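Just one protein chain is left out here, and the rest sit where they should.
Lettered A, B and C in written order, each chain numbered from 1.
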């Protein structure tokens, strides 16, 4: 045993506690353990992989299938072979100084030298009248149940919210034999910012610098010159289909009906500017998948007194952090979607960077190594097959500027 | 012309003062830097507990206040979640029993209907109570109320009469003229009035400062744990005996620096509110795991069935502590036109109606049929230590 | 699709009724396989609720598992003879 478990006070000791066994946390654990540090990874789920587990798509650029489940398994095996200790079905409920408090049958707290928060993201709610009914799930839930658990979550399914995530999941569900009736916009209201057909099309286009699946091929066309003509055509005729799934860029769901479980939805036409037109129709469905986008999950960093900043380009509120992924609290690092919404490949590169940043504190790697890890993150970003936020580069820049400002106000004594 | 009074602070004390003033045909202006019940009144429990008070002026006031609470829902035409279900202090051992027996005697002499009941009688009232509890005090005059709803209801009822409200409006300082306060300078401009009442609890010295005055009110931090909704578990207010005993025994401060004790109540929605701690830590809002764990242990000792009940939230309130545990009520002796109603510590909820009633009478120049001397600010003017 | 290798069959109870599932499945997935989507009644609104976020954030799919309340069925794998109880029984849905 690398870790000393003191049964009496149900306490454990380690060099690093990683919160979250997703792509960032797993990669970090391997890097840290391979340099001899004691690493404990804590995750609420009963297996590791995080959002990797639900991912399954063809990366056309690399001409291979990205099967998150297999990648996760490989990473876990490697981590375990290096002595990384995993605590599953265990939630972190508080971080106080260098102690991590957990809900575990045997262990209540872990005393550690450093903490890496790799808590990922949470889906943003997309409230519609009736969204609480049984049969309304988030796009992420749909993805997990389809790809990981092999469960058909419904017979006749629609998606509300048109974005790279909902399109990917819709395609995956269709492959799994579910009847996907189409993707719709949410009815315009103060409760969502995803109802303007033109803006939605533009954001899909800008999110699609690659061609991993048909939406990106489509998006790519928009980006490469045909933009205005195609955009107008799609907006005008509402004819877009991807892998046989209709994308209703000019139709919005106004209400989800059903006595207790979903029975139908009301659909209305929507103008190019996002105004509802006409009387609308009733569409029989049993399942509605809502896609409201992703938000960094920051509550633990808040609790640990990290300075939080609002950078919409990164997805909203995020813990202020250095280019080396250090937060404003000594000994607390961040990696993955908690720093801004990006794909798994970027998270993995960030996991490595955070790990090396920690290793540098332990004097186990050099400054040069660290610079290479930063370059690797940038490379992963530029090669990433999926981009969730169109202005992510700008967001990262803003973060660096805010960090520099912070360092200036704190003074030279602070080592960022 | 109608008298005009500015009330600063929209907690349960400020809204109560504003309400009772508005009943007296006075133009009331209620100002708060933030919102109604945004401070201490929004971060406390819901007990109107009489037997937690030492016999003396506080208990006398609390008893009068408790009478006023009985008709308050009807008077304000609002649901305040008022329950007159009584309250008990749990007794774990002979030491506590002896201390509380004496205390109960004193309280009975002061007119409070409180008795000591045996453990089984206590378990008849709260069947899930631990078999280890050997006895309890019982007072059926104890009650409960939702302090948030009460603050909002006071404010609403006052607005319906003669009150105007400035929320998110910070009072920068008091405007003084010739030894008399004539108004306040705020972020919304200057507001003039005949009188000003300070009901801003732990923040009161921020305003007194401009008059070179200070009162010994300091924040005492209290943590409250909130559980998930559970079926009706508590049929009355609960206090842990060790807390009262430690309060009585001065030396225990070193033994119990966080002032860990147990108070429990169940809200109408089913959540348990479990207190708590009493700690001097300035305005630090952090909640230590030590406090959470210690309070949770106290709760599960008293009610073993709670072991699997989930804690879902916790919050911190800053109770306005005074060295003699009595609030400061009445006029500020050196400045005309200025009144103060602050420093209730944990008794703000229990004492809100009577405080509002008395201050309204004092400010409008009526004779008060109660002795206010023990509450007067004068008592701190010489020197104070805390 | 990457198909799971057929896992061992497991029996557990949902609101007193025996249900079959497969080893390694979270409770909610096993319920889905048995056509059960409604997991509990909302204690405030009285409406039926089921899986929403599927990854442990929303607590909509919670149930009492082996006597412990607030267990998220989306995160918790089934075990042989596990007792899953929601407040689904005992509350009658108004059949018009």
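Just so it is clear, contacts are C-beta pairs under 8 Å (C-beta built on N, C-alpha and C of every residue); 3 or more make two chains touch, one makes a residue touch a chain.
Going forward, contacts and distances are computed from a predicted model.
Colleague: Of the candidate names "Hydrogenase expression/formation protein hypE", "Molybdenum transport system permease", "BFD-like [2Fe-2S] binding protein" or "Multicomponent Na+:H+ antiporter subunit C", which one corresponds to the UniProt protein name of the undepicted chain?
Modeller: For the chain not displayed, UniProt's protein name is "BFD-like [2Fe-2S] binding protein".
Colleague: Of B:98, B:168 or B:187, which residue touches the hidden chain?
Modeller: B:168
Colleague: Could you tell me which of A:73, A:97, A:193 or A:271 touches the chain that is not displayed?
Modeller: Here the residue in touch with the unshown chain is A:193.
Colleague: For a quick check of understanding: of B:98, B:128, B:160 or B:297, which residue touches the chain that isn't displayed?
Modeller: Of all options in B:98, B:128, B:160 or B:297, contact with the hidden chain holds for B:297.
Colleague: So one chain is hidden, and I want to know which residue out of A:11, A:272, A:303 or A:383 touches that hidden chain in the complete assembly.
Modeller: Selected residue, touching the omitted chain: A:303.
Colleague: For the full complex, which residue in B:98, B:269 or B:373 touches the chain that was left out?
Modeller: B:269
Colleague: Suppose we count only contacts with the excluded chain; which residues of chain B make the list?
Modeller: Residues of chain B in touch with the missing chain: 34-38, 42, 148, 152, 165, 167-168, 225-228, 269, 285, 287, 289, 292-293, 296-297, 299-300, 306-316.
Colleague: What residues on chain A make contact with the chain left out of this view?
Modeller: For chain A, the residues touching the absent chain are 44, 91-94, 101, 103, 108, 122, 124-125, 127-129, 131-132, 189-193, 295, 298-300, 302-303, 308-310, 316-317.
Colleague: In the full complex, which bits of chain C touch the chain not displayed? Write them out.
Modeller: With respect to the unshown chain, the touching residues of chain C are 42, 44-45, 49, 52-53, 57-60, 62, 68, 70.
Quick note on the criterion: only the chains that are shown with their structure count from here on.
Colleague: Approximately how many whole Å separate the CA-defined centres of chain B and chain C?
Modeller: Distance between chain centres: 44 Å.
Colleague: Suppose each chain is reduced to the average of its Cα coordinates; what separation in Å results between chain A and chain C?
Modeller: Between these chains, centre-to-centre, one finds 25 Å.
Colleague: On chain B, where are the residues touching two or more other chains?
Modeller: Expected reply: no residues.
Colleague: Spell out the part of chain A that touches chain C in their complex, as residue ranges.
Modeller: 44-46, 51, 56, 67, 69-70, 89, 122-123, 132-138, 140-142, 144-145, 147, 149-153, 175-176, 260-261, 297
Colleague: If you look only at chain B, which of its residues touch chain C in the complex?
Modeller: Counting only chain B, the residues touching chain C are 228-229, 269-270, 308-310.
Colleague: Residues of chain B touching chain A in their complex?
Modeller: 286, 288-289, 292
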